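I'd like to ask some things about the structure below.
Omission of a single protein chain aside, the complex is shown with its protein chains in their original locations.
Chain IDs A, B and C follow the sequence of writing; residue 1 opens each chain.
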Amino acid sequence: MTIKDKYKQVRQETMAFCDHLKIEDYAIQVVQFASPAKWHLAHTTWFFETFLLKKYVTDYKEFDVHFNYLFNSYYNNVGDRILQNNRGNMSRPSTDKVLEYRKYVDEKMMGFLQSTADKKKIDLVILGLNHEQQHQELLKTDVKYMLGHNPIFPEFNSAYNLVNDKNESTESLKIDAGIYEIGHPTDAFCYDNELGVHKVYVDDFTINNFLVTNGDYMAFMEDGGYTDFNIWLDEGWNWVNKNEINSPMYWHKIDGEWHYYTLAGLQKVEKEAILCHINYYEATAFAEWQGMRLPTEFEWEIASKQLNWGKRWEWTNSAYLPYPKFEKENGAVGEYNGKFMSNKMVLRGASVATSPDHSRPTYRNFFNPVERWQYTGIRLAKK
Amino acid sequence: MTIKDKYKQVRQETMAFCDHLKIEDYAIQVVQFASPAKWHLAHTTWFFETFLLKKYVTDYKEFDVHFNYLFNSYYNNVGDRILQNNRGNMSRPSTDKVLEYRKYVDEKMMGFLQSTADKKKIDLVILGLNHEQQHQELLKTDVKYMLGHNPIFPEFNSAYNLVNDKNESTESLKIDAGIYEIGHPTDAFCYDNELGVHKVYVDDFTINNFLVTNGDYMAFMEDGGYTDFNIWLDEGWNWVNKNEINSPMYWHKIDGEWHYYTLAGLQKVEKEAILCHINYYEATAFAEWQGMRLPTEFEWEIASKQLNWGKRWEWTNSAYLPYPKFEKENGAVGEYNGKFMSNKMVLRGASVATSPDHSRPTYRNFFNPVERWQYTGIRLAKK
Amino acid sequence: MTIKDKYKQVRQETMAFCDHLKIEDYAIQVVQFASPAKWHLAHTTWFFETFLLKKYVTDYKEFDVHFNYLFNSYYNNVGDRILQNNRGNMSRPSTDKVLEYRKYVDEKMMGFLQSTADKKKIDLVILGLNHEQQHQELLKTDVKYMLGHNPIFPEFNSAYNLVNDKNESTESLKIDAGIYEIGHPTDAFCYDNELGVHKVYVDDFTINNFLVTNGDYMAFMEDGGYTDFNIWLDEGWNWVNKNEINSPMYWHKIDGEWHYYTLAGLQKVEKEAILCHINYYEATAFAEWQGMRLPTEFEWEIASKQLNWGKRWEWTNSAYLPYPKFEKENGAVGEYNGKFMSNKMVLRGASVATSPDHSRPTYRNFFNPVERWQYTGIRLAKK
Partner (left out) sequence: MTIKDKYKQVRQETMAFCDHLKIEDYAIQVVQFASPAKWHLAHTTWFFETFLLKKYVTDYKEFDVHFNYLFNSYYNNVGDRILQNNRGNMSRPSTDKVLEYRKYVDEKMMGFLQSTADKKKIDLVILGLNHEQQHQELLKTDVKYMLGHNPIFPEFNSAYNLVNDKNESTESLKIDAGIYEIGHPTDAFCYDNELGVHKVYVDDFTINNFLVTNGDYMAFMEDGGYTDFNIWLDEGWNWVNKNEINSPMYWHKIDGEWHYYTLAGLQKVEKEAILCHINYYEATAFAEWQGMRLPTEFEWEIASKQLNWGKRWEWTNSAYLPYPKFEKENGAVGEYNGKFMSNKMVLRGASVATSPDHSRPTYRNFFNPVERWQYTGIRLAKK
């Protein structure tokens, strides 16, 4: 596929999801970490405008001089920006205006891609497309958060449940101790945090070729999982008590039966489906209850060739820290990953909300251990 | 005017203001005290549905069973409701749905008004219309708050400045000491907090027949008004320092000149226009700086026949407390006013945003002393 | 009594209460509004040092140059000071040092009083003594707060219960409508907020010559007083729910019976004793439940000659606002009262913790409506 076709495809995929949104859905921000749809549409466009058009296209006329302030996410190198918490306070620019912005930038990008073959620039375009694919996933999880916290539980799209996947295996894999190579090995696209193939020693371990199901987790809940402090990390136990947590996110007990909000509306929890929307604390408590543990990200990567994966982001027991050969690029692009390397845990795999060509065995996703609005699940391992 | 015509007129006036809103403008809540436009449209409708249609119309079919939970404001007698802070978290029901709701209830109300002449019921309809008129004003101030806190300062309506009124007099009035009667004297509509004509003794006083202007206030600012603790109430001084206040709400110094956001967009501050958007603390500090004071609500009411008023709500130096003969009605209607009688100050008059037939000399408006998003101004008095 | 004798007496009374304190008791601050005993001892001394010795005694040598910063309470005119919330963070200066400070200042004050007959200066000394008497009461309530919030409920002094007073009358008084004079009428000491005798018109009213008892309040509690929103002010209802309040401060239900913490330790609630430690919201809810109301401060003052009072500070239904002839002094002394005139309610009378010669019918005490750590009670009135 040419870069122009790829560009068109990715940009179009973003809009495809939005078909089922009402105008009001684009504007609202319910919580700091979940941005309005309108913001995602504009921010991904801003990326191309800022890092390519404004930099490399002579006489490029900025679509709107306020947009850098409004739609910069976290790049200190690109100037001031509104607080993340205020993204939902702005009814204007309206969605119409943002769609105009996308169209304007897309046209300019077509011209730009027509005339450029410079690898460094094309690499930045590819980074921009991967960036947009990340936001496609956030768009889905953020819309779910907004609608799932609306007391009337609006159905987004009856054909779009996203949480009904089942395991395809019941086996476990045994992997031998030894030195393994970790990190992205080819010239294909990857993020800077995956780079630098390096050796890691791991002991013998066993890893499940399946994820924890809703039924498994209900057994944990029925066995008092949320009340037995001995299986929880201290921070997790405080979180449970302070927030009176007794189930995964989006679960509601109605007339004695567990339901969950899905993008297809409120539904009964399906026991055989893979568990979703739990955080690192819940994942470790469940593992402890099972007498097992989470795999490290190295164990996961080593086993990945033999694993079924891709239905849920899987919490690992590895903190998000730099690989030994990690090098930060200069300037704004260097802010992409490295500066977030504290107080985050690595998730491996990919989820049902991940763009299909945006997953690979070396991918290092990362979130704060308390978060659970992503499509997150649990795979267990042991010695 | 018949009650039916009055009903149609008031309901239509609410919609007239909305002509200049974009769909996104209806949904957003920037701060707890300023509700989304969509919520105002639905809540005023809920009032008629709840207190009239559901109560007095046989076989009335509720428009949507969730709406009582979503659009009850503060009536404990009518059941649970979403937190005030969460009104802006709901993209659904959409604005379209809320407009359908208005239409549905309006049709039913027309039928109801056709068939009813019962005074108690008509009085409730009149209360509902006055309630809607209050929300018309809140709608204007809340939209201004949302747009005025948007960093791009969107113009709402170029013909709708609202803050360019001038004084029509430079005189002061002298009023003699004596016993005066205070409270609503006729059978015309008023709120329960105005009822019970009663005697009040006041000393001699002088009251200005004009309000403080922007130019007056700029002189105060230039003279260090915001840095001289001796003229501030203790709570006011803490508020100034904690929030780094140095001007009225909506004022911005741009290239050395004061501008303010108006519904017609950002404009230079007009010195001759009447000052607006200051709170009780600023009002008392300004008065102290001038060697004068705010009038009490009794002084204001006594002087009102001779005063020019109606351009700005005027802070008085009276706390919002019950009149000697105040009586709370039973049930939900009794929650309208009485329960807010603590930590509020009385404002008298009316503002440019007040519905024209919704003002009278006995009207007791009230807000927390810290608030300044209403169209509030300063009238001075002295012994 | 000479001013020297009066000075010695008041200063000694402060120390008398401290006999039962342990050294650790002097240092701790549990909550912002309740200062450490050590701080009270130093602050009252600082008042004499700052407003008299440093100003009027030639060659006076300040005891410690840091003390102005440490022990200024709220006088902006006297310079910066530590945040009120941090008073309990300072183990040093130790209590020993503070007692040295008192001794040092007392000696200098004796010399000063020996040599001065200037009325203005003596008036300031009298203000300082009244100030110290106010802090004597705060010392008692603040120590009670600290010990009463200690889970082991330490006994302070077995002979010092303070909450066992009974009513001496069961009568009510009827007062006729008319114009009455309000305010401090003589040349004797009073605060600036009492000054300016002025006329007030009141309607006929009836006022109880007794206060609400614990037994009365238990009946209110048993009748669901804390769960019936219709009798509560809106702010009060929020306070009850947010803090899960179901009894007065210091009450604990133990084995099915109500106990309260007193300075003599934990005891069974005595039904006949006068109710204590309730706030304005509880006072108004109780009155509403009884079908009565709180008196205004004017009604209270008018009735005071015929009333039994002095056992508890009595919440009135008057906001703390300036009298018509109120004038603020220049400089620090002007900060004593006037700047607190917002969001406070007036309490009249005096309490068991009030210094005996520090009460009079015109005294205007004031607290935020939410506070209840003072010795506060309820007197009812009606039309």
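One rule holds in what follows: a contact is a pair of C-beta atoms (placed from the backbone, for glycine too) under 8 Å apart; a residue touches a chain by one contact, two chains touch by 3 or more.
In this text, all values refer to a predicted model and were calculated from it rather than measured experimentally.
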Report, in label order, the displayed chains that the undisplayed chain touches. A, C
Considering the complete complex, of C:I152, C:A188 or C:I254, the missing chain is touched by C:I152
Which chain A residues would touch the chain omitted from the figure, given the whole complex? 74, 76-77, 177, 179, 198-201, 203, 229-230, 232-237, 280-281, 293, 317-319, 321-322, 324-325, 334-335, 339-343, 345, 369, 383
Would you write out the residues of chain C that touch the absent chain, in ascending order? 22-28, 30, 38, 66, 69-70, 82, 88-95, 146-147, 149-152, 154
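Criterion: only the chains that are shown with their structure count from here on.
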Examine which chains touch each other and state the graph shape they make (line, ring, star, complete, other). line
Determine, using the mean of C-alpha atoms as each chain's centre, which chain is farthest from chain C. A
Per the C-alpha centroid definition, the whole-Å distance linking chain A and chain B comes out as 45
In whole angstrom, how far does the Cα centroid of chain B sit from the Cα centroid of chain C? 36
Multi-partner residues of chain A (at least 2 other chains): none
